[in-house]
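Of the protein chains in this complex, all but one are displayed in their positions.
Our next item is chain A:
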Amino acid sequence: MSDTTSARILDFITARFPQAEITETEDIFSLGYINSLFAMELVMFVENTFGIRIPNDQLRLDDFRTVKAMTELVNRLRPAAAVPTA
């Protein structure tokens, strides 16, 4: 589980908010966790961990709303040969 893209994103979020119980499809914005500081950390984590650069025009709210959406964003931006399991 921890080898998958979604699990690594989920691990990052829950490490920052140990009290939170978040599922892959839960809207993290609705839980009140997101501010600009965490948003920056989240983008840095995703870019650094998965070796991608998210273009300005793809930094959309809906792509960061859930772990599932972030996983799909990563898989879209990662070179085709490197796309792993979800």
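Here is the rule we go by: a contact is a pair of C-beta atoms (placed from the backbone, for glycine too) under 8 Å apart; a residue touches a chain by one contact, two chains touch by 3 or more; residues count from 1.
Note that in this section contacts and distances are computed from a predicted model.
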Missing subunit (named according to UniProt) among the choices "2-oxoacid:ferredoxin oxidoreductase subunit beta", "Acyl-CoA dehydrogenase", "Ferrous iron transport protein B" or "ABC transporter ATP-binding protein": "Acyl-CoA dehydrogenase"
Sites on chain A contacted by the missing partner chain, in the whole complex: 12, 16-19, 35-37, 39-45, 47-48, 56-57, 59-61, 64
